[in-house]
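Sharing a structure here in structure tokens format.
Of the protein chains in this complex, one is absent; all others appear in place.
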Amino acid sequence: MGLSADVTATFTADGADAFVVDATVEVERGESLVVLGPSGSGKTLLLETVAGFHDHEGVVSLDGEALNGLDPEDRGFGFVFQDYALFPHLTVTENAAYGTRYRDDHRDPDDLLAELGVADLCDRYPPTLSGGEKQRVALARALAVRPKVMLLDEPLAALDVPTRQALRDDLAAVLDDVTAVYVTHNRTTARAVADRIAVMRDGQIVQTGTPEAVFERPASPMVAAFTGSNVIAADALRGVVDVPADAMTAAVRPEHVALVDGTGDGGDLTGEVARSVREDAAHRITVDLDADDPRAELSTGAVADGGDARLSLFVADDPPAPGERVGVSVPPERVTLFAAAE
Amino acid sequence: MGLSADVTATFTADGADAFVVDATVEVERGESLVVLGPSGSGKTLLLETVAGFHDHEGVVSLDGEALNGLDPEDRGFGFVFQDYALFPHLTVTENAAYGTRYRDDHRDPDDLLAELGVADLCDRYPPTLSGGEKQRVALARALAVRPKVMLLDEPLAALDVPTRQALRDDLAAVLDDVTAVYVTHNRTTARAVADRIAVMRDGQIVQTGTPEAVFERPASPMVAAFTGSNVIAADALRGVVDVPADAMTAAVRPEHVALVDGTGDGGDLTGEVARSVREDAAHRITVDLDADDPRAELSTGAVADGGDARLSLFVADDPPAPGERVGVSVPPERVTLFAAAE
Amino acid sequence: DGSAFVVGAATLGSVLLVALGLPLALFVARQQPGLIVQKALNPDVHRVLYLGVYGPLLAALASLLFGVPLARLLADGFPGQQVIESLVDLPLVVPHSVAGIIILFGFGQGGAFPSVSVLGTMTGMVLAMSFVSAPYAVNAAREAFESIDDRLEYASRIHGASRFQTFRRVTAPLAVRGIVTGGVLAWARAVSEFGAVAVVAYTVEFFYLPAGESVRAQHAPVFVYNTYLTGGLEESGAVAFLLLAVSAVIFLIVR
Partner (left out) sequence: DGSAFVVGAATLGSVLLVALGLPLALFVARQQPGLIVQKALNPDVHRVLYLGVYGPLLAALASLLFGVPLARLLADGFPGQQVIESLVDLPLVVPHSVAGIIILFGFGQGGAFPSVSVLGTMTGMVLAMSFVSAPYAVNAAREAFESIDDRLEYASRIHGASRFQTFRRVTAPLAVRGIVTGGVLAWARAVSEFGAVAVVAYTVEFFYLPAGESVRAQHAPVFVYNTYLTGGLEESGAVAFLLLAVSAVIFLIVR
């Protein structure tokens, strides 16, 4: 049981082709499903359709009971918007308490504001708040109605990095035992929040699974690129992996690729360091592999500039400098092969 | 020599207090200076003031020659905007070539478009392009005039994560030998691009230095929080660091904090795992320290929810589960102490 | 080059400002205070000014009453919307005297409602004024509704408020400024209308509150025109000055 949606909806804007969302999502009770996809993939439209904001065909049901046909106010959901959507003419408390008069079973909005650390803002109006504060108030407003399902539309996208991290942690805690659908284009947020992930593209769900499954075994080069895998020409890995004749593209996560000592004599593959960038936890090293026959062009959808035989990997300390020659090991069992470059 | 700006400018919007930008930045020739700050800190206004878009007091000079007093078109700059600012009525080629008729010393826009991987878009109009494509065209337009200084205003902020990473790599390469001022709120981008970083807050520069210096030795709790350090009550570290009586707050980067074996008997500090989140390179573990006297409230400006005695750290493999008790080591030489919580 | 551009624009713009401002200044400067005082004390003029504010107020209220719901529907969008939009905007381009003729054809003798008399009546005057001023009320209210982020209404409904409750607690409070502006615009337009009123209701009988009885008078712009025809420029100028003062007050309310 839980939320189940199998919907088809068509959206038309002036002067643009019609955009069709045609997707099926299932969310178990208490589970958080993250819909991950690039901008323009229809994630937000899907979420709004489930909420009842748009006409659609198909079925939306909760614990076996059909919700389509019901107005949004009768579905028992909570919704957190990317741009907060707080009522500008109401105070923080009035915003948080907005839905409580319509639902008998609700929580005390003051308690929620205190839990979320914004109790001191009670009498302020939304336009005077910072982005992080606004989103906490919006979260309180949604939680106050004890929603049967929480719908969240990129609630962190408009925030600064430190604010985003703090709120992400709180969100992950809040969503722990709530049935939720969470839409984002950020893979780190997706992994932090998700029990399961559905990857969306062009209005359709292209892969669903646990974060582990989606990140480690992407169903297509697009999913691989969007979840942060290296996507390279399969030929470049011929030295380490058994590559069938029809395999065009290979994906491997950067955290599984390792530097090996020496200039390649000990490693499975050799190459030259193109870049070294310090990220939060480690250095991201980009290596141009010495490949005999790299494919000239590889279109992976999300990353046009993915390069043909270029691997990213992480090292914690002492990163090699750009231009240095290095050996690289790729564990064969971590490589996913695709027949076509898509 | 290089670019030097020491400006004061006042901005007024209807119904809001006047916002004053009062900042000094120096950029050596060939150097990339990143201005890092939260939204609303005045980064963009500073950049636009240097470009000549706003009235200001003070001096902007290039290689010792004063530029203030000159119109924007006479300053010899290039500018890349967050929202691209491509001319919607001109084709990609016309956009890229826009400035070439005004500058004798210019580059071939077609070459640039090819270098940036968007040569095939030549005859398209900007509204039909994706975000990443638009920003590559905007980059070509700015580079085509062979700018003496490149000004970049959050060029990656509006992009998806994979698109952002690909373009960030290209940008870092392009800016290698260009004098540039690059504005962002993203610390990873800042570290990838910067030769030096200036941290901005409330219209003022609060710290300037190499990425190493700013990230490892933040000048204030705000800088520490914004660059991703743990900011905690100094008292929580009494076990491992010599804490003077007036020290209120301590900062330490998560990558310097390590887990130690056992439930604390071997470590310097002990605590309980609050969260474990998978990020790209590693797991980010958050530990609530067992502190005798944690300060009840700690306001660090950027992170209201920083927690009083809570440390983040990274582990590559086998992360401990939430609720597990762990030992934590903090190298004393990596800790920065602050007298006041700011 | 830069400043030359601004100077050129300012010069051309100044010509327009002179064309608008100079006659106004001269109009005010050339008034005879004595004549204005005399007109201001004239009970006939009082009635005209009363009617000139009161009639348009009725028209503006009618425009709002029937126009705001329509504006709401237009802001949401519906099939066949374009036809309705055209109909709403049409009065904006109908020549004013033609508007009067149209009203007479529609509601006058032999028109839609034989029991209602419009020629020379208060009903006709308000109808004529509503005809020309309703588009302003509808368009301003519609803009006000459209400027409200859809997501605010989504947020209201998903958290339990019905369509009507959402309108009352979110949409209406946020749109009220724009709706009031639309009402004042419609009021101002009705005050200024001359052609349609002159055709439909040159002189009307209405209940005049200060005197507590029905009296006959003309809509203020008609009265100014009539004074011009019968009394000449000087005298009509004095009346026009008084009417302009009333308009200026309305104008200040609009801003």
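Order as written gives the chain letters A, B and C; numbering starts at 1 within each chain.
As a working rule, a contact is a pair of C-beta atoms (placed from the backbone, for glycine too) under 8 Å apart; a residue touches a chain by one contact, two chains touch by 3 or more.
Everything numeric in this text was worked out from a predicted model, so none of it was measured.
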item	value
Missing chain: touched chains present in the view	B, C
Residue among C:Asn139, C:Ser156, C:Thr181 or C:Ser236 that touches the chain left out of view	C:Ser236
Absent-chain interface as seen on chain C, which is shown	1-2, 4-6, 8-13, 15-17, 19-27, 30, 63, 65-67, 69-70, 72-73, 84, 86-98, 100-108, 110-112, 127, 130-131, 134, 138, 162-164, 167, 188-189, 191-195, 198-199, 220-222, 224-225, 228, 233, 236-237, 240, 243-244, 247-248, 250-251, 254-255
Chain B residues touching the omitted chain (full complex)	48, 51-53, 71-73, 75, 77-79, 81, 83, 85-89, 98-99, 101-103, 138, 141-142, 144-145, 151
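Rule of thumb we're sticking to: only the chains that are shown with their structure count from here on.
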item	value
Overall pattern in which the protein chains touch one another (line/ring/star/complete/other)	line
Length of the line joining the C-alpha centres of chain A and chain C, rounded to whole Å	54
Whole-Å gap separating chain A and chain B, where each centre is the average of the chain's CA atoms	23
Inter-centroid spacing, chain C versus chain B (mean Cα positions, whole Å)	54
